[in-house]
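Got a structure here, written out as structure tokens. Questions coming.
For this depiction, one protein chain was excluded, whereas all remaining protein chains were kept in their positions.
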Amino acid sequence: MLGYAIKRLGLAVAIVSLAMFLLFCMIYLVPGDPASVALGPRATDEMKEALRLRMGLDQPIWVQFWNFFSGAWTGNLGQEVLSGRPVLNVVMEQLPYTLALIAGGISWSVALGIPLGCWAAINRGSLADRLVGILSVAVIAVPSFVIAIYALLVFAVTLQWLPAIGAGEPGDLGDQLIHLILPSLAVGLGWVGYIARMVRASMLEVLEASHIRTARAFGLPERMITYRYALTIAILPTITLLGVGIGQMLSSAVFAEIVFARPGIGKLVYDAILTRNFPLVSGAVLVTTVIFVLLNLVADLIVGALDPRVRSSL
Amino acid sequence: MTVLSITDLNVTFQTEARAFHALKNVAFDVPQKSIVGIVGESGSGKSTLINAILGLLADNARIDSGSILFEGQELTRLDKAAMRDLRGPRISAVFQDPMGALNPVLSVGEQMRNIQYRDGRSAAEKDARSVEMLDAVRIPDARLALGRFPHEFSGGMKQRIAIAMALMMRPGLLIADEPTTALDATLEVVTLDLLKDLQAQIGCSVLFISHHLGVIAELCDEVAVMFSGEVVERGSTQAVFETPQHDYTRRLLECDPANQRARTRRLPTMQDAPGSFVPVPATPPPERPADAIPLLRVRAAEVTYRTGPMFRRRSILGVSGVSFDLHAGETLGLVGESGSGKSTLARATARLEAISGGSIAFQGAPIHGRGAAEMKRLRRDISMMFQDPIGSLSPRMKVGDLVAEPFRIHRVADVDLAAETTRLLSLVGLGPEFADRFPHQLSGGQARRVGVARAIALDPKLIIADEPTAGLDVSIQGEVLNLLNDLRERLGLAMIFITHNLNVVRHVADRIAVMYQGRFVEVGAADEIFRAPQHDYTKTLLSANLAGPGRPA
Partner (left out) sequence: MSEAASSPPVSPAATSDPWRALRRLLREPLGVFGLALVTVVMLSAVFASVLTQYDPTQISPRDRFLPPSGAHLLGTDQLGRDLFSRVLHGGQVALYVALVSTAVSLVIGIVLGLIAGYGPRWLDNLMILLFDTMKSFPTVMLALALVTIMGPSLTAVMVVVVLVNVPGYARIIRTQTIAIKTSEFVTAAQSMGASNARILAVHIVPNVIGPLVILASMDIPVVIAIEAGMSFLGLGVRPPTPSWGSILNDGFTQIRDTPWIAIAGGLPIIITTLGFTFLGETLRDVFDPRLKGRS
């Protein structure tokens, strides 16, 4: 297990390093002069020169890369162009809002998806099964920002059941949770579908396995077979899927934050692009990538801990 | 006193297109404390019968009529809950696949505790009972085994644990569905002995399903022979095997290569009228001058593998220090259990695998280290047949294209491909209409014939056949072996025949090499090896070789 964890961690470090490299290439090498891009067309030559010095753009490329790379690993993502504050601080201020949104999305998808998938698998071929199947596909298909806007229109604007904008009063947990309902549903609804499908498919596969037949031949009660013998196996691919899904939820979160005017990383990057706040964009992209890789790692380690086969073979 | 009595049982499967009558008027009894065998080839309805008794028939299956009387209860009329209460304490089962028989994510201890869920005892008492059962099936360190997971045990151990679980509640009837088919011969014997001991100890009856006549003869008191959903013959094992009444039984017995004591170059098949078969003595390989260069000369061949996790990678010797000669027209049988290195050696001989030491020479010239053009030339002379008859055919190509593939690969331009394909197909007993079929539309035996046709397409000098009859029913196995023997004689081919089945190899091979842990432990004339084995491992293998009925093992 320890060897497995180390190996996975090594892979995560490699992925983050490569991501930094790609980000560096993208932002520093492709567009020509980042200083003019950052400052816009109306900047004077002196302003550009000053910014170039400050960003270290006068140095050879490999020095620039090394500065970027070593800085990034130690948490130094540079300074924001306008206020001069460290990028990391700005990003970290917004991070909790986005994480709360994603946690909400995961909660919806797990709380609804697993029981629905399980129920559909047990009642395979029934009308309920077909209905769950069609609904799952439908919520997967429709993009999250369309769901967000329609949800806003129906529940906040027309029915006025739930608040439309903001993240709620700071310090008031209840208010914050109420503000979280619609955005997290928009983020998680598609994943309810994904997880229901996945659980159903892997449940059906596991229920066909010969050890389930053996368990039946020993007369074990159907409930024990379903939940203890089958679901414990069927849940494993779902956890891996969720790990990957967090990347998509991060994407949906950007839209949800914009639609519901919530603070968060997505809103931050979006505004940064509009104001050409360059280091902030790359810093925030890097932080989300790291989070995504980390959560993926966590998902894999959970699977490793739950599945004795993985635990000992790796 | 009978434990199980089945009369006039009829079961139908309703598929989308049609109804399929899977069991037709099946009737037999299982007396108390006896072992009853059920014999039948694939598709005979054995599995449906088991599921009907266990109350585990699929949703689209229906019991039309008949009765299953178990310990005085009519099972066909029991509801699901009552049936479940019988399973475990009264009827239990062990199935074929030892790898998948146990739940992979639950510990052995938990699985054994769960089986005792009806008993109101404490977990510690249940564990004690589990340990008792594991001891009974000779699992070492039974108490520690409770905390382990199934993948930590070997296939044979897993099957023994499954038996322990099945007998845990001391059932009146154990259904054993090919429980040893997937095990190597030596393990098979151990497992069968154990099963017999436990049956006597617990005093239950066993319904033993197998396609292996030798196992049935060894183990069962009574036997029922099934053919396409019917029980065609039943009676005491001795009576059925010695004086079979039904045509099917007689042919089945004749077809078992184990029942042909003398080496014969033609085995009986289902097409032969029962009783009409006359053994044909094998022709000895052609005389050759003493100084002839062997077709294949293998000297101290060694194949190394690197496996294991990233930081603990180690080298494993797959084959080590193997030497032999093979002359034109001669057949070498390569025998050994799974993992003994047979297939690795075969792959190295065809240069599908690199050797890490020694040499392999074909017609006097080493095969490793050849250039691409020379290598391609060699591929015409050596052709290979693989284990899985259907899986070794490219799934999206038609039979005609598959058979013609060697001509295309080697750009043989001066032949009429269509005519050549038809000729090759007829050579292996397939009509020209097969050319338009896809591999998944073929039966195992037909696919095997296509494989043979392809292997002989370019007149090779050596055929390497890796388990060419594994997984085929006995009747089809005979046909394929006859075909190979015919072609070999007509075309003067040399052959390396790899198998784990000793009864098969003696009818095919002139010489036999016994492989164990990557080495040849014994090489000799086929009859010699059977008559007077020298090496200990060969002796074990032979004593584990359950011979056919009517012949002392």
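Brief remarks on what is shown
Order of writing sets the chain letters: A and B. Residues in each chain are counted from 1.
The working rule: contacts are C-beta pairs under 8 Å (C-beta built on N, C-alpha and C of every residue); 3 or more make two chains touch, one makes a residue touch a chain.
Predicted, not measured: the structure shown is a model, and the values here were computed from it.
Interchain touches from the omitted chain, evaluated on the whole complex, reach A, B. The chain not shown here is touched by just one of B:K24, B:R84 or B:R380, and that residue is B:R380. Checked against the full complex, the candidates B:K196, B:H327, B:H410 or B:R423 give a single residue touching the omitted chain, namely B:H410. One of B:G109, B:P268, B:P439 or B:G518 touches the chain omitted from the figure, and that residue is B:P439. Interface note for the absent chain: among A:I178, A:V285 or A:L306, the touching residue is A:V285. For subunit A, the residues touching the absent chain in the complete assembly are 11, 14-15, 18-19, 22-23, 26-27, 30-31, 37, 134, 137-138, 140-143, 145-146, 149-150, 152-153, 157-158, 194, 197-198, 200-202, 205, 241, 244, 247-248, 250-251, 254-255, 258-259, 266, 269-270, 273, 276, 278, 281-282, 284-285, 288-289, 292-293, 296.
Mapped onto subunit B, the interface with the missing chain covers residues 42, 96, 178, 181-182, 211, 350, 352, 375-376, 378-380, 382-384, 386-397, 405-406, 409-410, 438-440, 444, 451, 454, 467, 470-472.
Keep this in mind: only the chains that are shown with their structure count from here on.
Inter-chain centre distance (subunit A to subunit B, centres taken as mean C-alpha positions): 50 Å. Across the interface of their complex, subunit A is touched by residues 54, 56, 84-89, 92-95, 97, 100-107, 114-115, 117, 149, 151-152, 162, 165-166, 168-169, 175, 309-311 of subunit B. Subunit A meets subunit B in the complex at residues 3, 7, 209-211, 213-222, 224, 228-229, 232-233, 236, 306-309, 312-314.
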